[in-house]
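These notes are about the structure you will find just below.
Shown here: the complex without one of its protein chains, the others still in place.
Showing chain A:
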Amino acid sequence: MSRERAINLLLAGLLLSVPLAALALGELFYITLATRMAILALAAVGLNFALGLGGLVSFGHAAFFGIGGYVAGIFSSHAFNQTPLFSWPFEFFGSDQMPAIWLAAMLISALIALPIGAISLRTAGVYFIMITLAFAQMIYYFAISWPAYGGEDGLSIVVRNGFPGVNTAVPLIFFLVCYVLLLAALALFALVRDSRFGAALQAGRQNETRLAAVGIAPFRIRLAAFTISAAITGLAGALLADLNRFVSPSMLSWQMSGELIVLIILGGTGRLFGPVAGAMLFVLFEFVLGGLTERWQFFLGLILLGVVLFARGGLIGVLAGKARHG
């Protein structure tokens, strides 16, 4: 077993053990903390497709995170109030079932990512960062000024949405739902990374001239990656809304986009478990430092600076060494 794989297993085990220990000690709050870690990790696994494999620094992934959240909020509020979400071509009353919400969150995120990607990917570097940010800000302001779903105040989810056969109101069960989805997304990431598509995507990050010279046009590969990436981040957004039973425009904010990038850099860009390591560290800092000082973000900044200057590969890079590609 490679060292990286051992570390990955350890991290997966650690994340799973937090809520179990919390349950044993009767400290239910820690289950919520671990669930938050799993959800942020899932969102960052999504971003890692674009950022880690493709080198596409999207500063707008909060858009998809928030869209996923709003899908959960809007679907459940219509289901709860029995008001139709739309009545043509058929009457649709939303849904309070997670599988339906997840599917919709992923589809809608992907559908919105497609045109955003198609436009943003015409540019590169700083322009790409700025255009993705601009699109996300448009969606943010749209949400703020849309009174039907709470505008600035956000939208509450009265009862956490359900999943067939289990009681999602039980914190540990909801954690496990999120955890399984995280593992599934990680498995997908590993598959795609090692596939032909992944090879083209990573080659495009390393040297786009080379990719084109062998006859593979970078644009379509990147657009597909951006779209997949958005769908997974959207799924995570739906879960966060269910965790908090609340969704607000802050999920769409540029700070949120930045946090997702920070998670990945902390954990290790492009590494399978980079987002997991990053999310665990981030939530831990938020909790521990946030308990000590209101200015915890300042210290987070210092830590990030340290990582960027001295540990480019993030936590996984420090623990497992440089990435190897076959």
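One rule holds in what follows: a residue touches a chain if its C-beta (ideal position, glycine included) is under 8 Å from a C-beta of that chain, and two chains touch if they have at least 3 such contacts; residues count from 1.
Going forward, contacts and distances are computed from a predicted model.
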Absent chain [UniProt protein name; select from "Ferredoxin", "ABC transporter ATP-binding protein", "NADPH-dependent 2,4-dienoyl-CoA reductase/sulfur reductase-like enzyme" or "Cytochrome"]: "ABC transporter ATP-binding protein"
Selected residue (touches chain absent from view) among A:192, A:289, A:304 or A:318: A:192
Contacting the left-out chain in the complete assembly, out of A:224, A:266 or A:315: A:224
Omitted-chain contact residue, chosen from A:17, A:207 or A:293: A:207
In chain A, positions touching the absent partner: 191-192, 194-200, 202-203, 206-207, 209-218, 221, 224, 323, 325-326
